[in-house]
Structures are given as structure tokens and as C-alpha cells.
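The other protein chains are all here in position, but one chain of the complex has been omitted.
For chain A:
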Amino acid sequence: MAQRASKKSADPAANQASAQVVRDLHERMVRIRLFETEAGKLMEAGKLPGFLHLYVGQEAVAAGVMAALRDDDQITSTHRGHGHAVAKGVSFKHMYSELYGRVTGACLGRGGSMHINDVSLGMLGANGIVGAGIPIAVGAAFAAQYRGEDNIAVTFFGDGATNIGAFHEAANMAAILHLPVLFICENNGYAEFTPQSKHMLITDVADRAASYGMPSVIVDGMDAVAVHQATVEAVVRARAGEGPMFIEAKTYRYYDHQGVKGLRHPYRSDAEVEEWKARDAIDLLEASALADGTATRAELDDTWRRTRDEIAEAIAYAEASPLPDTADLLLNVYSG
């Protein structure tokens, strides 16, 4: 497991760099948290059509990984993809507009929550099919290798996705072809409503990487710095042509599989949820940053405030945006 970076080094330049990373991780996490909680409120208010799979609780993973990537690195995401999109830099306006089904949305209102993408930022789509983005990331990594470019691909998936064939096929394919791709398993303990103990007999999903000759690491998915450091190491390997790597981040989602509430049966206890919330990723990072003087309370509060303002503006933009023209129903079915 990667070490926490909270202990100050004697080198002032290194301290400054690490402070910058911490502020970056904090900002990405706050952006995700607020985007998601506001989206949840909009859904509860009946303003959003379709499904909403919220990412709250898992912010440290998206933030930690994405802070280690460049804009030209590619990612594929899951049906719970808002956090990855936000962390990769997709605009709030495009995202909220898409949730509202407006023509100004990331998918022109054709995709909705589960399909948000932004090719210009290397965001090769959230995906409505569990595990389906994994082989696509392998293909994106192949393209980089084919062209001799040093950008890499990263694929996010949950514990449940590692039970589908596409995961195993893609992991083996990536290993065999020595492709620059990172497999990031966000193990939140549940495949929809089914606990991990009932859908696999192993405790660490990372064990699966070994059968493909792929090195793996397990990190605390509530610790953004740990996730970040593990990713930085894997990125260096991948860019150097040393092949794929598997990172398992143990994390947790606070809301339901879909929507905000709506528990029909107690598939997990309130006590369990509270136990994880007590180790909230943002709280942990803030406490550590304040303790070692990396940031002041005022600086952290400022991030929350700026983000809230930006979100309010984005929601207003989405609500004022036009709906798609039904005359354009067949737009983009084929490419010209």
C-alpha cells in the first residue's frame, strides 16, 4: 500500500509540491461531492428524468487517479460515472444540462446520466453496461502504443464488474499486448444491492490481476493521497512501456445504488454507512491538511463556496437551456 504524504519532508520544494497536490485533490473531491448532492436534490424534487447513480463517498478514487493524469490520457467510466467526469474536468454546465435532457448537454440530450463523455478531455464515456468500458480503454491504450505516443488509458469499474467476461478478456488482452492501461477497481463492497461476500469468494479483487501476470496494489479508497501516489507510480510504469497495472481502492458509496433513498430491503445497515462516513475522504484530507498547515480553513471554505456558486450557475444554465428539437431525432446515428 502506498504511504500517506501527510508527513512533511525536509525539502521545502517538495512540501510545496505536495501542498499543491493536496489542494488539487481537495478541489476535485469537493466538486464531485457538491455536483452529486445537488443532482440528488434535483432528482428528489422530480426535476430529472431517468436514473441517477450517485458517486458520493467514493470521491477519493476519482480525484486521486485523475490528479495523476494528463488531459490527453483517456478514461472509460461506469454507470456511476459523474465523479470520474467531474474529476477529469468535464464542465458542470454540460453535465447538468445532460441530466436535464437539454440540447446543451454533453450528449446533446441523447445520453443522460449514464453516458456522459467529453472526448476533448479524454473522457471516453460513462457506460450503461457494467464492465463494458474496460475493453474500450484497452483499445484506447492500443491506439497510443500503435502511434508511439505516451498517453495512457485508465478504466474504472466496480467490484461487481470483475465478474463479467469482458473484464477478464480485457485484462488478459492488455497484459499480452503490454498496453499502457490502468485497471482501477473501485471496490465499494456492493454489486448493486448484493454484498461482495455473496458475489465472489475472494476478499481482495486485486487477486484477480495475478492470473493475468498483471501487478496490483490495494489502497485505502478513502485516502485521496494514497490513491494518488499509487496511481502516479502506475502511470510512470505505463508511460515507460512496462504494461498494465491493477489498483484496487476499497471505498464506499453513501447513497443507494440508484437514486438517493428508496431502500426496499435492508441490504446494508445504517451503522455500516455511518462507520464509513466517519472516515469520509474529504474530512480526512481536510483534517490532515489543517493539521500539517498545508491549507487554512479559510482556503478550504473558499473552495466549497466557489464550487457552490459555479454549480448554482450551471443548474440555472441547464434549466434555461433549450430541449432538443424533435426534428433532429435521427442526428448522429451514422457518421458522415
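Heads up, the rule we're going with is that contacts are C-beta pairs under 8 Å (C-beta built on N, C-alpha and C of every residue); 3 or more make two chains touch, one makes a residue touch a chain; residues count from 1.
Operating definition for what follows: contacts and distances are computed from a predicted model.
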Any idea which of "Thiamine pyrophosphate TPP-binding domain-containing protein", "Heme exporter protein C", "High-affinity branched-chain amino acid ABC transporter permease LivM" or "Pyruvate/2-oxoglutarate/acetoin dehydrogenase E1 component" UniProt assigns to the chain that's been left out?
-> "Pyruvate/2-oxoglutarate/acetoin dehydrogenase E1 component"
Among A:Ala137, A:Val154 or A:Ala249, which residue is in touch with the absent chain?
-> A:Ala137
Among A:Glu169, A:Asp207 or A:Glu310, which residue is in touch with the absent chain?
-> A:Glu169
Could you tell which one of A:Gln58, A:Gln74 or A:Thr294 touches the chain left off the display?
-> A:Gln74
Absent chain, residues of chain A that touch it | 74, 76, 105-108, 110-111, 115, 117-120, 124-125, 127-129, 132, 134-144, 146, 153, 165-166, 169-170, 172-173, 176-177, 331-336
